[in-house]
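Heads up, one of the protein chains got dropped from this complex, but the rest are sitting where they should.
For reference, chains read A, B, C, D and E in written order, and residue numbers begin at 1 within each chain.
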Amino acid sequence: MIYITRRETFNAAHRLFRPEWDDDKNLQVFGKCSNPNWHGHNYVLYVTVKGNVDPETGFLINLKDLSKILNEHVIEKLDHKNMNLEVDFMKGRIASTENLAIGIWEQIEEPIRKLGATLHSVKVYETEKNFIEYQG
Amino acid sequence: MIYITRRETFNAAHRLFRPEWDDDKNLQVFGKCSNPNWHGHNYVLYVTVKGNVDPETGFLINLKDLSKILNEHVIEKLDHKNMNLEVDFMKGRIASTENLAIGIWEQIEEPIRKLGATLHSVKVYETEKNFIEYQG
Amino acid sequence: MIYITRRETFNAAHRLFRPEWDDDKNLQVFGKCSNPNWHGHNYVLYVTVKGNVDPETGFLINLKDLSKILNEHVIEKLDHKNMNLEVDFMKGRIASTENLAIGIWEQIEEPIRKLGATLHSVKVYETEKNFIEYQG
Amino acid sequence: MIYITRRETFNAAHRLFRPEWDDDKNLQVFGKCSNPNWHGHNYVLYVTVKGNVDPETGFLINLKDLSKILNEHVIEKLDHKNMNLEVDFMKGRIASTENLAIGIWEQIEEPIRKLGATLHSVKVYETEKNFIEYQG
Amino acid sequence: MIYITRRETFNAAHRLFRPEWDDDKNLQVFGKCSNPNWHGHNYVLYVTVKGNVDPETGFLINLKDLSKILNEHVIEKLDHKNMNLEVDFMKGRIASTENLAIGIWEQIEEPIRKLGATLHSVKVYETEKNFIEYQG
Partner (left out) sequence: MIYITRRETFNAAHRLFRPEWDDDKNLQVFGKCSNPNWHGHNYVLYVTVKGNVDPETGFLINLKDLSKILNEHVIEKLDHKNMNLEVDFMKGRIASTENLAIGIWEQIEEPIRKLGATLHSVKVYETEKNFIEYQG
């Protein structure tokens, strides 16, 4: 068993709030992250895949294939987008980093399995001071 | 002559566009940065101040005073804000990193002079791959 | 199960030595870290907490609450301090990074449990070239 | 149980290819990494060792001993070398990061055991965008 | 006058040596960088361009145009290549980072001028511990 990790980045706007709460309640729970005019981040994503080394190539997985999956299922959907308004897999979810990590996991688990490997971890840095890791 | 640099960070949403252009023209010039639903960044700011070392303290400037200026005139105005809609010194300006660096310079040049030092450089990282420096 | 990690920093002085050993013995075992006049580091701390996502907030834990715990129980006690002389939970312990990580764990395990989450890992970087991780 | 990690770096040339394949087949599978004229990297290595804290020293392991093992068994063999042509433990293996991590593990597992600790993880960064982790 | 900097990366193999010297003389002057079997690096390139902000776009230069120049004239020629054998603008030059920075400057000065801006600085990191800057 070996693990390979790929780092990708994307920029997005978001807002933390519950639509059934008024601005005061949202501010109280979510702080300045509830700003109705949005704010944003340079997100950093680390995706870790596990499996066995193919003796013919010395690879667990071809990184080009992994990059292609990440770009198609994650980066193109999120980069330079508004996470609350424009990202299909975040619809109906609070745009927290926790939910983002879970959403990304759901997008890529199946395509990675089709490559013959197993998704192990999705790690998302919202800022350099905090990150979420989800292992399914 | 000696130089002291302070690093600060803030997160903000923005959009690059000219209001008199339609979405197609804005997309053609500004690319995905023109997304009408906004996107955002973790901006990193480096402010460099120059002057002489005070023989009594060994300081060019007390970093607490510099931090206070940066927080009051820059970070509180920008952090978790929409740069196009909510930041007074960006009104009427395209929200490019170039204009942001110039705007920050204008906000802090005078307060830093009152501390007895001279503003030397404002550097703003929009992403880890590109940054702007302005020296007045 | 999801994991959230918070990064904090603090600066401290310390010295590695056993009081019952003479300086030669201490130098032989601890090298230049045994300098009787102290030396110090910019420590970087990563605290990881695990639990379930609250469907109402999308949070595992409110980061403001976690930061408050880390500041009150760890940073205020260590920052700009002498680890051997001034830090209550390091009394009677050799000021190694191993013991520091264990000491920090003991300080924050209970307060984090009261927030409804579980402490998973305490990671302490002494320099950019070595770090300790403790998982209880 | 506690974990200590040491970071080391080395620079090396390599090429990904199977000698029984022609250049076209190698290019198709390995992409530009198959360049017959070689290319190279600044590799970053993180070695994690686990064990108990020695109450006399406060150490899991003396970092000087760990560094010595890593330098003798890994860095001196790889630094400023051609991984395909000059590194004994990579002979007969495709010079992928996966095989490199496994090879490094095999070099240091026994020497670390002799120090009274247990090798836990070998992590190798080929670039800032991808790394391999092997845990035996 | 404002400055914009773009960061790019490439991996390459190289060797420091003078062909008219024997291996001993090359080893004495260039150390392990003279290894006849090559070694390599993850080079990091920072290109800084200066000029005025265009009031219509808020840009000094469109980063897409700058990236295109860097990719066409620098990255495609160097990435996954052998700097001594395969890079046209390094022919006849010792493959030092000094000469590499000068060579890159010569490749991009004219294309950047055609964009209406002025090349200010080429900075090349060979490792995280040393870098060269050239300003023409």
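In this text, a residue touches a chain if its C-beta (ideal position, glycine included) is under 8 Å from a C-beta of that chain, and two chains touch if they have at least 3 such contacts.
None of the values given here were measured: they were computed from a predicted structure.
Trainee: In the full assembly, spell out which visible chains the left-out chain is touching.
Mentor: B, C, E
Trainee: Considering the whole complex rather than only what is displayed, give the residues of chain C touching the chain that is not shown.
Mentor: Interface residues of chain C facing the absent chain: 9, 11-14, 32-33, 35, 37-42, 79-82, 85-86, 127-128.
Trainee: Which parts of chain B face the unshown chain closely enough to count as touching?
Mentor: On the chain B side, contact with the omitted chain comes from 1-8, 48, 53, 56-60, 62-64.
Trainee: Could you list which residues of chain E touch the chain missing from the display?
Mentor: Against the left-out chain, chain E lists 16, 18, 29-31, 93-99, 101-102, 128-135.
Just so we're on the same page, only the chains that are shown with their structure count from here on.
Trainee: By the touch criterion stated at the start, how many steps lie between chain B and chain C on the shortest route?
Mentor: The fewest steps needed to get from chain B to chain C is 2.
Trainee: Between chain C and chain D, what is the separation of their C-alpha centroids in Å?
Mentor: Each chain reduced to its C-alpha mean, chain C and chain D end up 29 Å apart.
Trainee: Would you mind listing the residues of chain B that make contact with two or more other chains?
Mentor: 128
Trainee: Can you name every chain pair that touches?
Mentor: A-B, A-C, A-D, B-E, C-D, D-E
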